[in-house]
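Excluded from the complex is one protein chain; the other protein chains are retained at their positions.
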Amino acid sequence: MNAQMLQPAAQPHTAATTPTPAIALERLVKSFDARPVLRGLSYALPAGRTLVIFGPNGAGKTTLLRTLATLARPTAGRALVAGLDVVADAGEVRRLVGYVGHQPHAYEELTARENLLFFARMYGLRDGAERASKLLERVGLRARASDRVRAFSRGQAQRLALARGIVHDPAVLLLDEPDTGLDQEALALLERLVAERRERGLETVLTTHHLERGLRLADDALTLVRGRIAYAGAAAALDVAAIERLYAGERLTSPETGGAA
Amino acid sequence: MQSVLQGSAKGRLADISRRAPVIGAALAWLGRYGELALLALTTIGMLLTIWAAFIYAPTEAVEGPVQRIFYVHVPLAWISYLAFFFVLVGSVMYLWRRDERWDTFARVNAEIGTVFTTLVLISGSLWGRAFWGAWWVWDERLTTSLLMWFIYVGYLALRAYTGRTAQGARAAAVVGILGFIVTPINYMSVKWWRTLHPDQVLPLGGTPQLPASMIVALMISLVAFTLLYALLTIEVYKLERATAEAERLRVDVELSGQE
Partner (left out) sequence: MSTQATGARLAWEQFWAIIWKDLRSELRTRQAWMSMGLFALLALVVFNFAFDLRVENLATVGPGALWIAFIFASILGLSRNITVEQDRGPMDRLLIAPVDRAVVYLAKVVGNVIVISVIEVVALPIFAMLYNLPIIQPAIAPILLLGTLGVAAVGTQFAALAANTRARELLTPLLIFPLIVPVVIGAVRATEALLTPIHDDAPWLGLLVAFDVIFLSVSAITFQFVVEE
């Protein structure tokens, strides 16, 4: 993690200092009208790691991501990004975080380029035009830069969404099922993006239903089952079968099982 | 009658009892018998009001006996404004503190305020009919009351539609705030409009010189209705809190059954 980007009073990163976790959850609870979705999650993602979140439908993956993106407000407990509280320091968190949700949702009447330009302006970036061009090139949409999003296929819209998510080069990128609807080429693009971010020491959090891919892309894994953490630890310690057992409600005997169960 | 004290409140009471026994005793008594006392006082107050309005107060020279509606109409109006002010307070506090109890406080006041406003409109209409021969006049007070009625009915409709959701509570709080703030402006607008476009001369209810006995009657009535308001607010508040708690428990049971 680029310490300067995240902590204004930057400390030199020495072995003696404990780096602030990229993401920290402290007994996080999120309920929607008396129905709890996240039931007291406690977890910390160390700096520079890539995290994959698994879980059956309704486990709370999207809610967790949205909470980290400051789109949903915790009912109880806290969520922190780079040591900043998502409620108290929401503005700062928004600068650091990029979020790509389920639906690609871009402004349909605008062109791809105009969409990116708009979001660049929303982040206060001066070089919006340049970024837009580079990003469009990168996600393979240069040919459609001046076409209205209305005419895009789902895969193309998804790519644009990805470009939009990183327009401000966020320190923490949250991707909610980014692989749905992508073709081979786009999937390769996604994987390259994740790998590149890891090299740069930036964090990426993604959810996916494709278990094998998730394990391959990430360093750490979190498994949510019905709003609770069933597993928290290295991705390497899991395999597809283990995850499916977790979904079924079994406990793993791994010493890494963390969080409330 | 159930004690309204719980948990930490009991602890604080024990504290106070140690340090100031008389106050502690008074508070304890209030806790146990407060509501009964309020009910008794309200009943007495209402009976007194009936006496004051119909017997004690003199008959008004111009309007005749009909004018006695005044002793009901005016306090109802004042208290409905008070209730709506409390909706504002509850709404602001809820958005600030996120404590559900403030939301309940706002909601209860909206309900009671709306009921009182309905009575204001009905009594005002009856009075107008008797005195001016018209069921409705567009004077600034009645009109503002009518608009307020719509605002808070809208508030209640919103609450009914959104159910017991946090989103609904926040939305209602916004309505509660904006509704109250716009009301004085509504009043001014209608007043200017009526002043400059009068179609009838309206000697409004607030007759300038009231004899002392009328003022006394009005004060009695005001106190009685305020007590009534307090009683209603407390009871409906407790009811609402209990309903919310029951709902929470129901959801808990349902969910634990699923696991």
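Going in written order, the chains are labelled A and B, and every chain counts its residues from 1.
Here, a contact is a pair of C-beta atoms (placed from the backbone, for glycine too) under 8 Å apart; a residue touches a chain by one contact, two chains touch by 3 or more.
Please read these numbers as outputs of a predicted model, since none were measured by experiment.
S.K.: For the unseen chain, which displayed partners does it touch in the full complex?
M.R.: Per the contact definition above, the missing chain touches A, B.
S.K.: Which of these touches the unseen chain: B:Leu178, B:Ile215, B:Leu239 or B:Val253?
M.R.: Checking each option in B:Leu178, B:Ile215, B:Leu239 or B:Val253, the one touching the absent chain turns out to be B:Leu178.
S.K.: Among B:Leu38, B:Leu158 or B:Leu255, choose the residue that contacts the chain missing from this document, as touch is defined above.
M.R.: B:Leu158
S.K.: Given the full complex, what residues of chain B touch the hidden partner chain?
M.R.: 95, 147-148, 150-151, 153-154, 157-158, 161-162, 165, 167-168, 170-171, 173-175, 177-179, 181-182, 185-186, 188-190, 192-193, 195-196
S.K.: Which residues does chain A use to touch the chain missing from this display?
M.R.: Chain A touches the missing chain through residues 5, 66, 69-73, 91-92, 94-95, 97, 99, 101, 103, 105-110, 114, 118-119, 121-127, 148, 164, 169.
Going forward, only the chains that are shown with their structure count from here on.
S.K.: Take the average of all CA coordinates in chain A, do the same for chain B, and state the distance between these two points in whole angstrom.
M.R.: Here the centre of chain B sits 49 Å away from the centre of chain A.
S.K.: Report the residues of chain B in contact with chain A in the complex, numbered from low to high.
M.R.: The touching residues are 163-167, 247-248, 251, 255, 259.
S.K.: In the complex formed with chain B, which residues of chain A make contact?
M.R.: Those residues of chain A that touch chain B are 32-36, 226.
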